[in-house]
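Following this message is one structure expressed as structure tokens.
Left out: one protein chain. Kept in place: all the others.
Let's turn to subunit A:
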Amino acid sequence: MVDREGRIVEANDAARVLLPGPAGDDRASEDLPDWLADAHRRMVGGPGGTHVNALYGTIGERLFEAHPTPSSDGDVVWWLIDDTDRRLAEASLRSEQERAAILSEVSSTLLSSMNVAHCTEATARLAAHHLADAAVLVSPAQGRRFPLTHARAGGPVTQAVRTVDPATVPGLVEALQGFPPAPTQWINPDDIPAWAIPLGFAGQVGSVIVTQLPGHSEPNGALILLRAGTGRAFTEGEEAFTRQFAARAGAALSAARLYSEQARVTATLMRDLLPPDLGGVHGVEYAGRYRAAQDDQRIGGDFYDVHPGADPTRESLVVLGDVAGKGLDAAVLTGKIRNSLHALLPLAHDHEYVLNLLNAALLTSHHTRFATLVLASARRQAVRVRLRLTSAGHPPPLVVRADGRVEESRTSGDLVGAMPTVSARTEETDLAPGETCLLYTDGITEARGGPLGRELYGIERLKRDLTGCAGMPAEAMVERVHMLAAQWLGRGRHDDMAVVAIGAPKSGAPTVVNGDTRPRNTHQRQRRNP
């Protein structure tokens, strides 16, 4: 209880412990902490007893909340409530919230880029901004050179590949190998070499943290955090937070690395698997077009190839196929099939035999991934084109006759790659000038769309639409089929679609065949050897 003059007139035991002073009850206001004495003066001096809300202040090292209760004789009873723990808890909660916000910013910033260089740059920038005065990200070595990313809080981020010795930074070798970080007190700031200090770093290095950036299977490099001056060493909490930051950054870098690797593999495979440009070969027209499914970046399972005969008297082999599934597995199987068939070309006079050899080469106990294909052997004979067509579990080829009739080839056979043996029936047919044989994958006939939106395009509709295409050159026919499917789809999604057309040139004159050198030469030979 404090009287008008600010003297303590009464105090309980707790208050006496808190405000030690002369033993007597009449103590001067100097004994009160300044903030409480001020509030007391405002309270008793104010007009008509000013109301004072609860206020806060420190006594010694602790924080108190003070509630005044005025009494009628002018004395004020001050209730002091120790608030230190709650405040500490609140402060630590606030800092936890800030840290959570930082981590979430880190994750969203880093994960929004699937580019390793961007991700590395952002990690260094965010680390310098949130965790230290400067940060150096040491990426995994490329030989003896290390990609280094330097960042300063508020400064630019620079990236360079340099030959440096990681052993010159204490703990860096271990961090690069993925071992847990060395506690900061083990690192002497004076030991930090110049290469690990970003240009423009003001003052002496005061404290250092070296931490690994954990990866999925191997480390993603290490992060060196620097603070200037001696007064602001990293606390234990900050070190722990740094590890959390590093874990997020490492995860993002791993994702970016995996993605780039996958993109590179995809690009490599795609280069090899992209359908070849076709044209005229030995007096027969070939045209092909492939439209990849637009719903994802994965490699589809459709493919085609034309293997020209050794000379115009020999058949050329056309292959169009569809591997079940998508992605890397499908790409590998596609590559296997294309290579195997290339090697089996000398046996192409017997399609069923080739299919059995191919089937045996593809069979594996691991899976039942299969392929369906059409083999078409074509040879020009006078003005006509002789065809042998074999379906291996694939939609049979369609032949568009000169009068507009569309015939479905009567070949049939088993898919390859999943059953112990396969059988197939080959059909032979001739193309008159202007007639075309069309090989296609089910991406065309299973295009869903039309007036109702979900209807299959279907083989019957394709046949009907093709009756209007009689006499079209192979190139135009292929474009036409893709256009028909695209129209049917509207804005619907579609699977891979591949179409190959084999055409008998209309005029029958060798010169109308596509003008590249190989066919022209072969035609000259053909004339000499009727």
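We adopt the following convention: a contact is a pair of C-beta atoms (placed from the backbone, for glycine too) under 8 Å apart; a residue touches a chain by one contact, two chains touch by 3 or more; residues count from 1.
Convention: contacts and distances are computed from a predicted model.
**Student:** One chain is missing here; what is its name in UniProt, given the choices "NADH-quinone oxidoreductase subunit I", "Anti-sigma factor antagonist", "L-lactate dehydrogenase complex protein LldF" or "Copper-binding protein MbnP-like domain-containing protein"?
**Tutor:** UniProt protein name of the non-displayed chain: "Anti-sigma factor antagonist".
**Student:** Hey, which of A:D83, A:D414 or A:E475 is the one touching the hidden chain?
**Tutor:** A:D414
**Student:** Using the document's definition of touch, tell me which of A:T120, A:S139, A:T334 or A:T372 contacts the absent chain.
**Tutor:** A:T372
**Student:** Check the options A:D322, A:E435 or A:E475 and report the residue that touches the missing chain.
**Tutor:** The single option touching the absent chain is A:D322.
**Student:** Which is it among A:G393, A:P433, A:G449 or A:P473 that touches the chain not included here?
**Tutor:** Hidden-chain contact among the options goes to A:G393.
**Student:** Give me the subunit A residues in contact with the hidden chain, please.
**Tutor:** These residues of subunit A touch the chain that is not shown: 301, 322, 324-326, 367-370, 372, 393-395, 412-415, 418-419, 422-424, 442, 448, 454, 493.
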